[in-house]
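All protein chains but one are shown at their positions in the complex.
Then we have subunit A:
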Amino acid sequence: MNTDVANTAPTMEEETWELRLYVAGQTTKSVTALANLRKYCEEYLKGRYQLEVIDLLEHPQLAAGDQILAIPTLVRKVPVPIRKIIGDLSNQERVLVGLDIRAIDAK
C-alpha cells in the first residue's frame, strides 16, 4: 500500500492536471461548483493544475465535444483516463475519489 503510494506520487507531481469545468451562466450550482473546485485544487494540487471554466451559454458548440449533458460537469482531461464529475462538487470525498486525488490525500 505504501509502496503504491510512493510510486504514484512522483508521477502525479510531474504531471500538470488539466481540469475543465462546464457551467451555464452564473447559477447557484455553477458558482458553488467553481468555489468548491478552486478550494480542492489549492489544497491538493497547488501549482500543478490548469483550470479552464467554460460557460456553455457563451460557447454552446463545445458541449458536444466532451459529451456534456449535466451542468455543472467537471472533466479531468489529464491525466488520462478522462473522468467526469457532475454536480456542484459539494461532496468532497466523492470529488477526490472521482478525480483520483487519494494519493495526495493520503500524504
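Just so it is clear, a contact is a pair of C-beta atoms (placed from the backbone, for glycine too) under 8 Å apart; a residue touches a chain by one contact, two chains touch by 3 or more; residues count from 1.
Here is the rule we go by: contacts and distances are computed from a predicted model.
*Asks:* According to its UniProt entry, is the unseen chain "Sn-glycerol-3-phosphate ABC transporter ATP-binding protein UgpC", "DoxX family protein", "non-specific serine/threonine protein kinase" or "NAD(P)/FAD-dependent oxidoreductase"?
*Replies:* The UniProt record for the chain left out of view names it "non-specific serine/threonine protein kinase".
*Asks:* Tell me which of A:Leu19, A:Leu45 or A:Val95 is the one touching the absent chain.
*Replies:* A:Val95
*Asks:* Name, in rising order, the residues on subunit A that touch the hidden chain in the full complex.
*Replies:* 22, 24, 27, 29, 32-33, 56-57, 60-61, 63-64, 67-73, 82-91, 94-95, 97-98
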